[in-house]
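A single protein chain has been removed from this complex, and every other one stays in its place.
For clarity, chains are labelled A and B in written order, and residue numbers in each chain start from 1.
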Amino acid sequence: MSALIAVENLTKRFGSLVAVDGVSFTIGDGELVGFLGPNGSGKTTVLNMMSGLLRPDAGRIALDGTDVGGMAADSIARAGMIRMFQLTRVYTEMTVIENLLTAGFALGLGKREATERADEVLDDLKLLAYREAFASDLSGGQQKLLEFACCFMKAPKIALLDEPFAAIHPTMRQVLADYVRRTNAAGQAYILVSHDMPIVIDLCPRVVCLAAGSVLADGPTDQVLREPAVIEAYLGPNH
Amino acid sequence: MLSSMLVSGLITGTFYALMALGLTMIFGVLRIVNFAHGEFYMIGGFAYVLLYHNLGVPIAVALPAAVLAGGTLGWIVEKLLIRPIYAEFGGRQQGRDEYAIIVTFALSILLIAAMTKIVGPWSLQGPRLIDGPPLLLAGVRVSPHQIAALGIALAFLFGTLYLLNYSLWGRQIRAVAQNRSAAAVMGVDVGKVSTIVFATAGGLAALAGALLSNMISPSPDVGAFPAIKSYVIIVLGGLGSPLGALIGGLLLGVIESLGAIYISFSYRDTYGLALLVLVLLLRPNGLFGETRREV
Partner (left out) sequence: MMSRICCMNKLAYTVAITAAVFATAYGAQSQETFDVGVSTILTPPGSVIQGIQVRQALELVADWQNEQGGVIGKKIKLVIADDQGTTEGGRTVAERLITRDKVSVITGQASSNVVLSSLEVAKKYGIPVVNVNGWASGIRTAGIPQVFSPGPYTTRVITATVDTLLALGSKKVIGAFDNTDAGFSLEKEMSKQLKERAPQIQYRSIILDRAAKDYLPVVLQMQAEKPDVIVSELIAPAGYILMNQLYDQGVAPTKDTIFFEMGGMTDNPDFWKNIRGAGKGALAFGHYHPKFDLPAIGVEFRKRFVERYKAEPGRLSFQAADALFVIIDAAKRANSTEPAALTEALANTDYVGTRGKITFDKTPGPTFNQWVEVPYAIYQITAVDQKLDDTTLLKQSDGPLEVKAIVAP
């Protein structure tokens, strides 16, 4: 049986800097995997390559057995690997519902379907009150929730979340975490990049830890977090 | 006199806006300036005139056919020439702007040369949409043809703006214009959006060429003038802003009209540029331009 995601020997260089250096991992159906690693360790770059925004210098990315390395970003998204950015990217010149309908239409939903689904997701994420508001009038946290909502207009095979919990209000953080937990229980697969240790420990049964572009550790969360190399990478050698 | 000038300026401005709208949409979605935009106008004018004069096609067919010709040309150009610009991962590769400039320049020259080969350097006046005695509008005689042309132009202008704002594809276009990579990552088919935008822009420019062919006879080089006006307008209105194209077009029409009378006609083309400099000093991103641009 092939894994949902199979990444092999993924490499990306920026000039002389090797940002991602031979990264390999696999993710099975319905898995929720945390991505850890200090700043600059290459987490976002891995996600950029997986979502088609950067062309890998070497390596393979397979989604459900098909090679998606080199495919255009929009095709990858429609193939079921959807991505949320570290810095929020919602369409500020559109209303909340328009943002969602745009995403829904892009993923092939009809207008009615999309509207129904949008209301459902808005309700789940406690944004229904802002349905007609312009995205530019939302708070940073609300915008993040909106972008998150857009990713779920049509359930993806896997969602790649880059720091969804950073810089958002604790109540919203809770809403988001609950949503992830609930959908994961129902079989939704995730990669969750986060520096927020308590949440990662709480949500993710398994983590991959990157350092300087390479996989330092990969396994059950409690085990990985106890590895000396991981602690050193995170807290510095003098700890 | 003032009201006549306003009427005259608004009429001209409407056609300017029709040209500029497509150009600004292309810029919005692809971040390139289409230097062959005037040639879409020229193709539309010639399609309309030649179908009518040489093939005896009725006006009611020739006009839509001209729009279709411009649209088809836009579609082909996007697929063949513009695709390589963004085919590579969100289009961040080196030399992208240079490529776009060279390709659209070359296309412009090619189309002018091809048309000169086909029809010769002559100019050929287009038929009126309808005939009839002129009406007096604030001291300006407006022929039924001009009213019809104006009506069609306005319908297409506002129709396009409406579709951009409220249709599903319109939203996809705006999404790509606001943030191409975010839209792509969300699954928006950026290739298809670009094709639609190029075809729409081609159709709108061709429509302007056909509607104006009675006032300005198409000749192979006729596209230079509307193109130059629309470059001024899209910078004036804010690059990539459809509303800016509309307001900018009307504003340019009125300013030129007033300047021609109250200052001097021999400098007519410079009033737009003067206005542009003024606006850019006060609002560096144009009237409706975004103050911040995603990198």
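Descriptive notes on the structure:
Rule of thumb we're sticking to: a residue touches a chain if its C-beta (ideal position, glycine included) is under 8 Å from a C-beta of that chain, and two chains touch if they have at least 3 such contacts.
This one's a predicted model, so the numbers in the text were calculated from it and none came from an experiment.
Remark: the absent chain touches shown chains B in the intact complex.
Only one of B:V57, B:I76, B:L150 or B:M215 touches the chain withheld from this view, namely B:M215. Looking at B:A177, B:L207 or B:A260, the residue that reaches the missing chain in the full complex is B:A260.
The set of chain B residues touching the chain not shown comprises 1, 4-5, 8-9, 12, 35, 105, 108-109, 116, 120-125, 134, 139-141, 143, 215-217, 219, 221, 224-225, 227-228, 231, 256-258, 260-261, 264-269.
What we mean here is this: only the chains that are shown with their structure count from here on.
Chain A and chain B have Cα centroids separated by 41 Å. Residues 51-55, 72-74, 77-78, 82-83, 85, 89, 91-94, 98, 101-103, 105-107, 111, 150-151 of chain A are the ones touching chain B in the complex. Of all residues in chain B, only 87-90, 168, 171-172, 174-175, 178-179, 181-191, 294 touch chain A in the complex they form.
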